[in-house]
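Okay, so here's the structure we're looking at.
Complex shown without one protein chain; remaining protein chains in place.
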Amino acid sequence: MQGSSRLVSRLVLTLFVLWTVATILFLIFRLMPGSPLAAFVSPTFTPEQQDSLRRQFGLDRTLFDQYLLFIGNLLQGNLGESFFYKRPVGEVVMTAFANTIALTLGSLIVAYTFGVLMGAMFAWKRGTRVEAVGIPIVLVTRAAPEFWLGMVLLAIFSFGLGWFPGGGANSAGQSFSSEWARIFSLDFLRHLILPATALALYLQGLPLLLMRTNMLEVMQEDFVTMARMKGLSNWAIVIRHAARNALLPVATAFALGIGQSVGGNVVVETVFSWPGLGRMLVDAVAASDYPLAQGAFLLITTVLVTMNFVADLLYSLLDPRIAHAGHR
Amino acid sequence: MAPLVVASGLEKHFPVTRRLGEVLRGERPVSRAVDGIDLTIGEGETVGLLGESGCGKTTTGRLLLKLTRPTAGTIRFDGGDLADLAGAALKRFRREVQLVFQNPFDAINPRFTVFRALREPLQNAGVPKEEHPERMRVAMHRVRLPDVEGYYDRYPHQLSGGQLQRVVLARALVLEPRFIVADEPVSMLDVSVRAGILNVMRDVHATMGLTAVYISHDFALVRYVCARTVVMYLGKMVEDGPSAEVVARPLHPYTRALVQAVPVPRVDQSREPLPIKGSLSAAQAQVGGCRFRDRCPYAFARCADEEPPMREVAPGHRAACHLL
Amino acid sequence: MPVTAEPSAVRGGGRGRFAAVGRAFALVRRDPFATAGVLIYTVFLTIAIFADQLATHDPNQILYRPNGRVASNLPPFAQHILGTTNLGRDIYSQLVYGARSALIVGITAAFAVVMIGTLVGLVAGFFRGFVDMVMMRIADVALGIPFLPFVIVLSSFLEPSMWNVVIGMALVVWPSTSRVIRSQVLSLRERTFVEAARVTGSSPFRILFVHIAPNVLPLSFVYGSIAVGWAILTEASVSFLGFGGGDTVSWGSMLQNAYASQALSRGWYHWFVPPGVCIILVVVAGFFVSRGFEEVLFPRLRD
Partner (left out) sequence: MSVLSVQDLEVYYKTDRGVAQAVRGASFEVPEGQVVGVVGESGCGKTTLARAIIGVMPKTARIAGGRLMFQGVDLLGLSPREMASRRWRDIAFIPQSAMNSLDPVYRVGTQMAEVLVERGGMDKRAARRRAAELFDMVGLDPGRLRDFPHQYSGGMRQRAAIALALALEPRLVIADEPVTALDVIIQRQVLDTFKELQGRLGLSVILITHDISVVAYASDRVVVMYAGEVIESGATAEVLGRPFHPYTMGLCKAFPELHGGGGTLVPIEGSPPDLIAPPEGCSFADRCPFVEPECRTARPPLVDVASGSLAACRRTSEAEELRVLAGEAGTWLRS
């Protein structure tokens, strides 16, 4: 299959991008003026502590050796130990990662379901009042800063009406038998609703507009005209032919959206004190907890790059013109 | 007739997207658009390159104008090798050869007026400014757009297809070239205006003594405009001879099928079944032997083993078939 | 998305260099959304330029009541149009000065992004081969960098300044523009009139800048008008997270102050709603303008 060689080259590219970003990150943290490490390894430490830190991060070696050590550790999944939590970064990051994924997937699924349906409807209602009123509303929600949407929701539904908690992922004092039990608890869901709504409000614009534009384009295609000539029902034309074709790029956008949201949720996680990756990154940077910041950033990057790859994969799987290329 | 363009052993291969297995085995599959063409065009000759889509006729035309580099083989223009052309020599070559395009609706920058479009080649060639008006006027007269002023200020979208193609032709003629390649110049035009363009091309050829290659899939058109016809099939020449001869006494089975297939605007036409099988796309993979053998009703063992060379059958009439 | 036909609204009409500008305006006038967008931009531009005259107070000045106490948390419409912050600063004046920093960041970032994106796209698409390969791999890397986290990491090393956002955007956001421009150039260079220019002996330089570039610039403009909003949003986010530009008053820093001062739980909507609305207006103006142009660029959608 021709598609497979394309995918192999995309996979190689993905690894290349990951490696490059990791290297850039390494250089930023080592070479930038005012490196937080320099700030951290400071007079407040005893000389022994300083030495052990320097050894731990290999600061006593040459830059190249440090780089090899860094890459070597990375390949073993060793991200060092958090200054603040005094625990391996991998462990600390994983809990946050689960929270972030729950928030991202929850909001994306809501946003894309809503966006796709509304987008298809707006395309169908092109030129009517529904569209004339709907499109500006969509554009406005898309233009609103997601954290500001969060603030307004918080002010109204949490502080004003008291329906939802004002932050965090779980109520204090709760304990769960496992990470899964925690995420699938009602308590977690109650905490999730507001931030997920804020995000979904912001995210729905893209799938909606994309779906609408694609639908309008597909509706112009000859095969849709032919479907009408064949006397097929409106339902069959819109759903089976127009929507199926229009969904291709939306599916890709969904995969890309996962990657982008994991990093982009930083602000919403901050507003809702959501213990996710983004907020962890912000806190780590603010507290000069450099191994943690590095780990969180790398994890976010990995998700982003992986999802870029998945989007590519998805596109070639969904579009027979690519999946079944060659073979004549 | 002194030869103006001499192509020998001309090949052009395009890389195709590789499959995984091919990448791993280090294979580099190519599509052989042009695969060994020897063609000599005399000064003042009009040659029709005839063939179905995918036969390599357009690529051949582009190779002759040095718009793309051949994979193998040489082209000599007026004695000089095109591969060596560079700098001033290349600029001179660009003045002496021109191309007329298939799609007149896209051949002029939509942001240019007719005036700017006609002036551009003159500017590029460094023709003194004071000569521009006269040169442009002459070219416009040649293509029978005599009311020059009425056209200069127009944009492409303000002209009809026939007018546009005349402007494109005028732009090609404004530098008084010696050699011109026209790639399906009327296939996008309406029937009623095609004849006008074809007649202009015939006139231009006669009055300017231009050497010309007309690329077309339309046998009747080639017959009308060109004294000589070259038939191509899958990157190879299969027949070459005086147009009237090729039509009246086609030698190659493929040419015979073409002659049969060409529809004519009369009702008293023959309804004989075509002496050909299958379609071009199915035959694409053939390498070695005669490329036409899968569709040829007369194919025999030798056709699969040995590639038939071009053979002169009558004076100036050659074809590549083992049956000759 | 190839520009298949010359946009019909651009057809006809005047000629010459100034006519192009005139046509752009004529086109914007035809689309009510685009008109609204231009109007919003104009209003905020005016506010930004005349901020010194429009503001009633210095936005960073701590105000005192006659009794010498800090004039904190005043409600709107008393002495202050939008009241004061918990530190006794005039919210209205902050809003006015916020417009200035927003537009400065927005326009410079958009300009930088579109300039880099367009140039890279033009060069990569036109010269192809090795140049293209290198540039597109760099673009792939840039697309693999999570944008907001990158700006956060970046601003923790650099001096706190609103320019960090501009630098971050210039480094990371250009690929999406350059990819679109590149594919546009790739399809344009296959167009017959570009080949015709080659045949008539035009130099590559002339082909790129006379025949190809003018046909992609409208697209750059569309991306530019969206990038302005993007940059303003990003600046607000970064300021909100506390990595903004020190003393610079921006809408994002206003929101951060409001958030940190429990304005939400106290229901001080007059503090955190206006900056949000301003951000929305400016960003949406960019969408409107770009939409007006898109309708013309892709006439198939008009029907």
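Labels for the chains are A, B and C, by order of writing; each one numbers its residues from 1.
In this section, contacts are C-beta pairs under 8 Å (C-beta built on N, C-alpha and C of every residue); 3 or more make two chains touch, one makes a residue touch a chain.
This one's a predicted model, so the numbers in the text were calculated from it and none came from an experiment.
Chemist: Considering the complete complex, identify which of A:Arg6, A:His191, A:Arg212 or A:His241 is in touch with the unshown chain.
Modeler: In the full complex, the listed residue that touches the missing chain is A:His241.
Chemist: If the hidden chain were put back, which of B:Val138, B:Leu198, B:Ala227 or B:Leu323 would touch it?
Modeler: Result: among the candidates, B:Leu198 touches the missing chain.
Chemist: Considering the whole complex, which of B:Ala33, B:Val47, B:Leu99 or B:Val247 touches the chain not shown?
Modeler: From the options B:Ala33, B:Val47, B:Leu99 or B:Val247, the contact with the absent chain belongs to B:Val247.
Chemist: Can you list, in ascending order, the chain A residues touching the missing chain?
Modeler: Counting over the whole complex, chain A touches the hidden chain at residues 221-223, 225-233, 236, 240-241, 244-245, 248, 318-321, 324, 327-328.
Chemist: Please identify, in ascending order, the residues of chain B that touch the omitted chain?
Modeler: Residues of chain B in contact with the hidden chain: 52-53, 160, 162, 190-196, 198-199, 217-221, 223-224, 244, 247-248, 257-267, 269, 273-274, 276, 279-282.
Keep in mind that, in the parts below, only the chains that are shown with their structure count from here on.
Chemist: Please give the pair of chains with the highest number of C-beta contact pairs.
Modeler: A-C
Chemist: Closest chain to the protein's overall Cα mean, using per-chain Cα means, please.
Modeler: Of the chains present, the most centrally placed is C.
Chemist: Can you compute the centre-to-centre distance for chain A and chain B, using the mean CA position of each chain? Integer Å is fine.
Modeler: Centre separation, chain A to chain B: 54 Å.
Chemist: Chain B to chain C: how many Å between their CA centres?
Modeler: Computed from C-alpha means, the inter-chain centre distance equals 50 Å.
Chemist: What's the distance between the Cα centroids of chain A and chain C, rounded to whole Å?
Modeler: 23
Chemist: Touching chain B in the complex: which residues of chain C?
Modeler: Listed in rising order, the residues of chain C that touch chain B are 6, 11-12, 15, 191-193, 195-203, 206, 211, 214-215.
Chemist: Would you pull the chain C residues touching chain A in the complex into a rising list?
Modeler: 33, 137, 140-141, 143-150, 152-154, 156-158, 229, 233, 236-237, 240-243, 252, 255, 258-259, 264-267, 269, 272-273, 275-276, 279-281, 283-284, 286-288, 291, 300-301, 303
Chemist: State the interface residues of chain A toward chain C in the complex, per the touch definition above.
Modeler: Those in contact with chain C are residues 13, 16-18, 20-21, 24-25, 28, 32-36, 126, 136, 139-140, 142-145, 147-148, 151-152, 154-155, 159-160, 166, 213, 216-217, 220, 260, 262-264, 266-267, 270-271, 278, 281-282, 285-286, 293, 296-297, 300-301, 304-305, 308.
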